[in-house]
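Attaching a single structure in structure tokens format; questions to follow.
Shown here: the complex without one of its protein chains, the others still in place.
What follows is chain A.
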């Protein structure tokens, strides 16, 4: 777990103009730093900063330190922290918002959001998720034959059970209009 030094805590990064970030900060201003979220998180041991420390950095606006952290990428959206937070902070929502902000504003984070982007791309293309196509486009985007091989035994097992299919085109393109509209609306804000 990384400790915050006095010096680091004083370096305040200017915020990019982003309404989503402002909303996030407004929500996290309610955080009283009790650490209940950290104590309830099933993935805390795999995080570098604890959730509580992350909220402090959001309050301070230290985006670069936040983007360096792997903490929000380790959130599995289990909502345990949300259930237990005494100040109604909704930390799970904050984790998702940080994944989006990092994916947009931080070049190094692009790769880490590859799976989520592959997923959205899969829906846009096929209308309904096509699992086999999704996994192959995600593993290709990782450009890591070793990571791809790690999934081979599972793939073989699923193949044996008849659980892998070539992508169905029955709903292909069905959501294209909606995706375009959402793109346009999001660019406006």
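Worth pointing out:
Definition applied: contacts are C-beta pairs under 8 Å (C-beta built on N, C-alpha and C of every residue); 3 or more make two chains touch, one makes a residue touch a chain; residues count from 1.
Note that in this section contacts and distances are computed from a predicted model.
Its UniProt record calls the unshown chain "Disulfide reductase", which is the correct pick from "Disulfide reductase", "Spermidine/putrescine transport system permease protein", "NADH:ubiquinone oxidoreductase chain I-like protein" or "Monosaccharide ABC transporter membrane protein (CUT2 family)". Residues of chain A that touch the chain left out of view are 20, 42-43, 45-46, 73-74, 76-80, 82-83, 90, 92, 96-97, 99-100, 103, 112-113, 115-117, 119-120, 123, 127-131, 135, 138, 150, 153-154, 157-158, 161-163, 165, 171, 174-175, 177-182, 185-186.
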